[in-house]
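Report on one structure; see the data block that follows.
Missing here is one protein chain; the remaining ones are kept as they sit in the complex.
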Amino acid sequence: MIQFHCDYIEGVHPKILERLCQTNLEQMPGYGKDHYCESAKQKIRCACNREDIDVHFISGGTQTNLIAIASLLKPYEAVISVAEGHIACHEVGAIEATGHNVIPFTSTDGTLTANQIRKYCSEFLSSPDFEFMVKPGMVYISFATESGTLYSKQDLLDIKKACAEFDIPLYIDGARMGYGLMSPVCDVTLEEIAQIADMFYIGGTKCGALIGEALVITNDKYKPYFRHLMKQRGGMLAKGRVLGLQFDTLFTDNLYFDICKKAVDLALKIRSAFENKGIKMWGNSFTNQQFPILTDSQLAHFDGLFTYEPWGQTPEGLNIVRFCTSWATTDENTAALIEHIDKL
Amino acid sequence: MIQFHCDYIEGVHPKILERLCQTNLEQMPGYGKDHYCESAKQKIRCACNREDIDVHFISGGTQTNLIAIASLLKPYEAVISVAEGHIACHEVGAIEATGHNVIPFTSTDGTLTANQIRKYCSEFLSSPDFEFMVKPGMVYISFATESGTLYSKQDLLDIKKACAEFDIPLYIDGARMGYGLMSPVCDVTLEEIAQIADMFYIGGTKCGALIGEALVITNDKYKPYFRHLMKQRGGMLAKGRVLGLQFDTLFTDNLYFDICKKAVDLALKIRSAFENKGIKMWGNSFTNQQFPILTDSQLAHFDGLFTYEPWGQTPEGLNIVRFCTSWATTDENTAALIEHIDKL
Amino acid sequence: MIQFHCDYIEGVHPKILERLCQTNLEQMPGYGKDHYCESAKQKIRCACNREDIDVHFISGGTQTNLIAIASLLKPYEAVISVAEGHIACHEVGAIEATGHNVIPFTSTDGTLTANQIRKYCSEFLSSPDFEFMVKPGMVYISFATESGTLYSKQDLLDIKKACAEFDIPLYIDGARMGYGLMSPVCDVTLEEIAQIADMFYIGGTKCGALIGEALVITNDKYKPYFRHLMKQRGGMLAKGRVLGLQFDTLFTDNLYFDICKKAVDLALKIRSAFENKGIKMWGNSFTNQQFPILTDSQLAHFDGLFTYEPWGQTPEGLNIVRFCTSWATTDENTAALIEHIDKL
Partner (left out) sequence: MIQFHCDYIEGVHPKILERLCQTNLEQMPGYGKDHYCESAKQKIRCACNREDIDVHFISGGTQTNLIAIASLLKPYEAVISVAEGHIACHEVGAIEATGHNVIPFTSTDGTLTANQIRKYCSEFLSSPDFEFMVKPGMVYISFATESGTLYSKQDLLDIKKACAEFDIPLYIDGARMGYGLMSPVCDVTLEEIAQIADMFYIGGTKCGALIGEALVITNDKYKPYFRHLMKQRGGMLAKGRVLGLQFDTLFTDNLYFDICKKAVDLALKIRSAFENKGIKMWGNSFTNQQFPILTDSQLAHFDGLFTYEPWGQTPEGLNIVRFCTSWATTDENTAALIEHIDKL
């Protein structure tokens, strides 16, 4: 069976594995103080075109989110997110376990808007129930979103402006940052994201690494003692080298972007294959996740041959499913899937 | 410079690395539901000679401790630990961040005793301040301890009995479990530990793995929904395979025990070398950590050639330092160090 | 201006004040260990017709809710509540601050149903996202609800049955318990509530007391060490006598029920006055809160003379406002309000 249900099906990019093998017996300090971590941080600073940013490596997405959000909020503050945000529904209440509410915004496509932020924060400030409500303390968005959609550069600037109006920081979950940036419909760069967000992470786990995310802090206010918080929440690996080496490799010779671009290209070929058969796509994803809307019999066509992820149902009762590519998806497997789609 | 300051200086055991390479492109489910995790769990059940235990893989020690302790305590309960316990002074308040106190017990050698537990719990129950004190809700010990000392089988049975008298669970931090079990002065087996502890972990990070600890739950009461808590605290890796594969390898053909025994053997040779020079050792460690007591000039003898970790001072102002071996320590490096000790 | 906007406008019932004066200089132990607390507890046990319940006095509703819920949930569990529940939107994230999510259920009248619980819990257990979701760990309902509505005895039995099916406790917020029980449409007794709920509280602050709620624990499982949790969260008053004396008085000679009944009677007279003028009431409250739907000019009729609380708007843009009675509402003030309504 060929697997397309998610983007963490295989291990790690071969170039990283090669370097893990080469460097395995080198002796170096623990806790991310090794020179591979330092080199990786420097390369990320270059990629962001900002020398003044802090970079930290954390083993997974949920952990990165909970540490970042705990660092950004005061005890009486909550984080704004779309209702389908990863922190809102996919992390077993990780944010609430740090003592903070998630304020769920409704969204039709996985994104939230500057005006939603403005409206909510204004209503909070003028509400007769003001003193009984949690203060909105930050905005969480994902790039790309859970539904594979993207914010335009103008969207992000608008959101940042709304945040600034209420003096709250903007945090971007970049679990699929690479796939987002490499989408043909993306008009924003990593450099621009590093100008707009107060804190964000560049996802490794889903974009070529075995484990690990690179958290970037651009706002000086949130830099001090961040490593203390990481350690406190169990987010600092003794052998930090494994994270540093991965990001050092990913940010050498454009590897991170190249492999993500390849994945998006393959995903869009799959998209075209579905569309060529007259099959509608759910949402508006031009990233590595594709969501065809299939009848039961169409779905059965794939069973036992290709894996996909059930995603939901349309109001008409049709199946929304997810086919995912990743840096590890091969041309052969993609061709096999497309050939099979063509037979629908 | 040859490094002996800690036991996480190198990467991962070559056999594990080999298997990571071999299996890297295999497609498999995420979040620890792959067959390598399953196989590793089964092998650990075998090693513990208990089919009824739950095994979970978590990326690091602090994270394992905080998840385990959060699962064992009620909101008004605290964990008993020696004052130099890892959770008490080396994790930036990770336990307090989950809402619980650490009750520090004094200890001369890193261990606590059954009678200390009895005395504290009895005094708590009969204290006039009973209702103003946190309830002691569990006991945390390390095997081996931070100082490299060990509990005897009888010690552990006594501690377990004291815990049972007050109906509180016993948790064992096994970051250096392998080195403890393979010490020539150890009279307890993994199988017996799995009989005595309600929960414990078998350390991977310091004992051959790149990252990862294997948490074992022996008491049925604490099994349900443990994975939910792991996910909530950021302790569940998307690519759980990396943890499963490591422990699967470590628990194949006795590898875990063999490599730890080798490390202890080398450490004891280093110990002998110091003792042969009339140098006293701090504490009573017959595991992979050795703590010679050195004058300033003796210490200078090593500078620039061999790394060690400053550990403290004796009342007389002499230096206690740590030399550590690990699964990765070579015969050559050990011989070089011993030769250098001989020249003191 | 005569105030009808809420039910905590005046101080304390005169009989309580009289006893506070009489007993003021009596010397007695602190922290609720005085004989007035003991006597009050015994009277509440009588009123509930259960000798086996634990009773604790806590100063306010939010504090009672957060202590109760913290005692009922495990770290990975969340509390089910209607979206307009007090804990869900009126306590600045007090529950989240203890580390737990509130799962908001939609409701048209402020109540939730057994089938909603069943559906949610079943879907949780069978969800593909099971391990990424917080476990529903208890049900929170209010009696009367924020909207003044009531559960029938059969509703409560059904909810309890649904809870039992998923082995989760039922907690009832009784901030307005007295007004609920004394409603002419109520078919359940305090005794029955003490049979059905695992934990609940009998509201004092809004029902005759100056401060204080009486928390009742009926399920043995949740009794141990509850006072420790109360102290930890700041919920144990040094001069507990002030709470004991109030509930001792309220549960002497049926005072609690008599004064609440009087308040409900007056509220229903106000309701009739509105209805006699053809004015529709929002929701279905036959308790001490009444919610007429008024045009802007009708509302202006009251301004400067009688206070009310803005409650919301109908889809048509009409004003929903709240008029509240309490144990302290006088016949004279009620007559004045009704006379004024008659002039609409």
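Here the chain labels run A, B and C in written order, and each chain numbers its own residues starting at 1.
As a working rule, a residue touches a chain if its C-beta (ideal position, glycine included) is under 8 Å from a C-beta of that chain, and two chains touch if they have at least 3 such contacts.
All values derive from a computational prediction rather than experimental measurement.
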| item | value |
| --- | --- |
| Left-out chain, listing which of the shown chains it touches | A, B, C |
| Of B:16, B:70 or B:92, the residue in touch with the unshown chain | B:92 |
| Given C:54, C:77 or C:91, the one touching the chain that is not displayed | C:91 |
| Contact with the hidden chain (one of A:11, A:61, A:99 or A:292) | A:99 |
| Omitted-chain contact residue, chosen from C:119, C:239 or C:277 | C:239 |
| For chain C, the residues touching the chain missing from this view | 2-3, 6, 8-12, 14, 17, 20-21, 23-30, 59-67, 91-94, 97, 205-206, 210-211, 228-229, 231-239, 241-242, 328 |
| Chain B residues touching the omitted chain (full complex) | 75-76, 78, 89-93, 96-101, 128-129, 131-134, 310 |
| Where the unshown chain meets chain A, residue by residue | 31, 70-71, 74-76, 98-99, 131-132, 134-135, 225, 227-229, 231-232, 236 |
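Criterion: only the chains that are shown with their structure count from here on.
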| item | value |
| --- | --- |
| Size of the rotation, in steps of 5 degrees, that lays the CA trace of chain A over chain B | 180 |
| Mean-CA-position distance for chain C and chain B (Å) | 50 |
| Mean-CA-position distance for chain B and chain A (Å) | 34 |
| Rounded Å distance between chain A and chain C, as computed from the means of their C-alpha atoms | 43 |
| For chain A, residues contacting two or more additional chains | 91-93, 97 |
